[in-house]
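One protein chain is absent from this view; the other protein chains keep their places.
Letters A, B and C mark the chains in the order given here, with residues in each chain numbered from 1 onward.
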Amino acid sequence: LPAAASGSFPRVARESNPGGSHIQVGNVRFGDGNFVIIGGPCSVESREQIIATAKAVQAHGALMIRGGAFKPRTSPYAFQGLGWEGAALLAEASRVTGMPTVSEVMTIDQVDRMATQVDMLQIGARNMQNFDLLKAVGRCGHPVLLKRGLSATIEELLSAAEYILSEGNPNVVLCERGIRTYETATRNTLDLSAVPVLRERTHLPVIVDPSHGVGVRRWVPAMCRASKAVGAHGLILEVHPNPPEAKSDKEQALTFEDFAAIMADLATIPLSHSIPQVTA
Amino acid sequence: LPAAASGSFPRVARESNPGGSHIQVGNVRFGDGNFVIIGGPCSVESREQIIATAKAVQAHGALMIRGGAFKPRTSPYAFQGLGWEGAALLAEASRVTGMPTVSEVMTIDQVDRMATQVDMLQIGARNMQNFDLLKAVGRCGHPVLLKRGLSATIEELLSAAEYILSEGNPNVVLCERGIRTYETATRNTLDLSAVPVLRERTHLPVIVDPSHGVGVRRWVPAMCRASKAVGAHGLILEVHPNPPEAKSDKEQALTFEDFAAIMADLATIPLSHSIPQVTA
Amino acid sequence: LPAAASGSFPRVARESNPGGSHIQVGNVRFGDGNFVIIGGPCSVESREQIIATAKAVQAHGALMIRGGAFKPRTSPYAFQGLGWEGAALLAEASRVTGMPTVSEVMTIDQVDRMATQVDMLQIGARNMQNFDLLKAVGRCGHPVLLKRGLSATIEELLSAAEYILSEGNPNVVLCERGIRTYETATRNTLDLSAVPVLRERTHLPVIVDPSHGVGVRRWVPAMCRASKAVGAHGLILEVHPNPPEAKSDKEQALTFEDFAAIMADLATIPLSHSIPQVTA
Partner (left out) sequence: LPAAASGSFPRVARESNPGGSHIQVGNVRFGDGNFVIIGGPCSVESREQIIATAKAVQAHGALMIRGGAFKPRTSPYAFQGLGWEGAALLAEASRVTGMPTVSEVMTIDQVDRMATQVDMLQIGARNMQNFDLLKAVGRCGHPVLLKRGLSATIEELLSAAEYILSEGNPNVVLCERGIRTYETATRNTLDLSAVPVLRERTHLPVIVDPSHGVGVRRWVPAMCRASKAVGAHGLILEVHPNPPEAKSDKEQALTFEDFAAIMADLATIPLSHSIPQVTA
């Protein structure tokens, strides 16, 4: 990969670790040579829901569980998540399955406590430029999944990651999740070209969230294939035992059967090391 | 694939041909079961250039040649293409290689004459809503490659295709080529989610133009893989014997070696019929 | 006004006529010191409709009439305009009122004939980069109203104007009409900041189309005030005798009473020469 300008994100720039970083989260490793699937519901809703989902996604090849405890919702009157009870249920699902977990933190004072409950802290799209929260997860040292903001440029995503690394935490995985454009057929516009650009400019691993990217379940399988083919280091997918009953994001949640079919299909897509390099 | 609303584009809507259309262009067929690569320069520049390029892309598996004779350029002082001389050279490259050709028409009075020179007429992004031009290629009956406008919605692309079909020409292939967003790292934002959406809503084949999508040669290979994986019916790629000397779009043109490497890689990506269908 | 780079549009750049151009259209003059209102229906629908509207807008202070004869419509099945019959009716309204007229041309072969019917040729937003049409109106010499494309940058608008001037026609008025963004509350996002940017970069007059900018009648009056205050040289407004019965754009058409109220209000907004110049 060609060298990137190290401008305003020296710790994040590819030159600072040309071979690429490997980020360890429990027994899972993000980086070249791996393709990590994180599956789980948008929101943790109950013990039965999260444990059943964790077992199902594990059975089909997922390596990590996701589940929201604190949910950023556009309306104050929408379901806001189970809070610490949700985090505890996610931790229980981790103990039952042995898989590491990721869940979102929305405030500074949630950071250290959430780090005792889950293996990776998610910074959501709406908080990508909540700079004090970035510093807080930087100081915490726990692995971080940093999602691209709804209208963040790639440069801004890298600068946001630099906030975390500059506080001493190198354990950051980036996530493309769709950007806001004029197109309304899809929930967002999944910017898969961000993957090769990010892989050139930074040593940090990059995963993709097709569920939020398109927002409609039946278009998710195609975007999963494309995400692996384009060179992402993994995927994060929303899976629910019964999508029509989900308390959030029910249009985009996959059933267990859907998830199984996608996992089988992904096995046919080659890993990123086979992507040709062209004339500079 | 689920049924699409037939609203304002009844002839284009999937319901009007649920099995999907196959569009024949010379000896090439677009539609399910095929993945067609169109290669060639942005602009036809000389006999040597177009014939060398045609032979090179054919040797590596391309099935069609592209080459611009009339070029839509932002500035009136930029190279505007060789015009009919370019079209004649492209026709000669077709005779030499046996491959069908595609070239852009920009005005109504070019349509019938260009149809005598090339096998497929391209409507460029800037003319996607040049409705009289759409009607003219509709009346002509020649196969049409219709590119999505720079800020066209998927609905508008389908309505533009309906203009062509409503004049009696069913031979239309759609092309996603990147949309205009706030992101400046790439030339455009290639909207690969448009592929599954279009495949659901229309029976017409859909190809992708990664060259214009990202605008930078070294990100093209990853986008080619993603485009095949996401379910496109083919690709159109810019290839030039010597990109730094190209008269237009030199940053995104592939060398022959680049093209060869991409073609070899694409062979490892499965065709669209293996994309799982999920719960409706 | 500071000097603009003359880069790719030397004839259009402010430096080529620092004092600003005055464009004469019949008995109307666009440029500093004037604020020209063009009023009329989206489409010419009948003799009664266009003559009644012309008389009404004239009575309240409009200086020009607009009316579409050839209409660019997203769907081929929507009303496409009355064509040359519409142009003739518009010419009749001009004879009755003495006001000059503007109407859109969509194809090269309409240009010379339309120039015999109306005083100013409009290039619509969808054709802003229909370069052969730009050249044709350039050769024609008739005054041109050039609307900004739906997702055109200011640079691209100026380059489009350069196409017209480079063919020998200096009589161009630019029009900001709203750009495509993610916001859906309004039909487009009226980019009023384009007015001071354009006034700095070019000597050509700039008017605003609030009707298409917001797409909803009740927000038009506020945008008219803002358009005059920001320094535009005029407005083009959609007015209809009975908006709910309009064959196109009925949501944004003003009644005669609405138009009268807006005209009275605009008289209270100062002209652009009073805008302060600040530290460079």
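We take it that contacts are C-beta pairs under 8 Å (C-beta built on N, C-alpha and C of every residue); 3 or more make two chains touch, one makes a residue touch a chain.
This structure is a prediction, so every number in the text was calculated from the model and none was measured.
Student: So which shown chains sit in contact with the chain we cannot see?
Tutor: Those shown chains that the absent chain touches are A, B, C.
Student: In the whole complex, not just what's shown, which of A:His142, A:Arg180 or A:Arg201 touches the removed chain?
Tutor: Hidden-chain contact among the options goes to A:Arg180.
Student: Can you say which of C:Ala78, C:Val96 or C:Val197 touches the chain missing from this structure?
Tutor: Within the whole complex, the residue contacting the unshown chain is C:Val197.
Student: Among C:Val111, C:Leu145 or C:Ile179, exactly one should touch the missing chain; which is it?
Tutor: Counting the whole complex, the residue in contact with the absent chain is C:Ile179.
Student: Which residues does chain A use to touch the chain missing from this display?
Tutor: Residues of chain A in touch with the missing chain: 8-9, 72-77, 106-109, 126-127, 129-132, 135, 150-151, 156, 159, 162-163, 166, 180.
Student: Since one chain isn't shown, list which residues of chain B touch it in the complete complex.
Tutor: Contact residues on chain B toward the absent chain are 151, 180-182, 184.
Student: Spell out the interface residues on chain C facing the chain that's missing from view.
Tutor: Missing-chain contacts on chain C: residues 2, 151, 153-155, 179, 181-186, 189-197, 200, 213-214, 217-223, 225-231, 243, 254-255, 257-258, 261-262, 264-265, 268-270, 274-280.
We take it that only the chains that are shown with their structure count from here on.
Student: In graph terms, nodes being chains and edges touches, is this line, ring, star, complete or other?
Tutor: It is complete, because no pair of chains fails to touch.
Student: Rounded to the nearest 5 degrees, what is the angle of the rotation that puts chain A onto chain B, matching CA atoms?
Tutor: Rotation angle, to the nearest 5: 180 degrees.
Student: Measure off the straight-line distance from the CA centroid of chain A to the CA centroid of chain B, and report it in whole Å.
Tutor: It comes to 33 Å between the two C-alpha centres.
Student: Would you kindly tell me how far, in whole Å, the mean C-alpha position of chain C lies from that of chain A?
Tutor: Each chain's C-alpha centroid was found; their separation is 47 Å.
Student: Enumerate the residues of chain C that touch no fewer than two other chains.
Tutor: 151, 180
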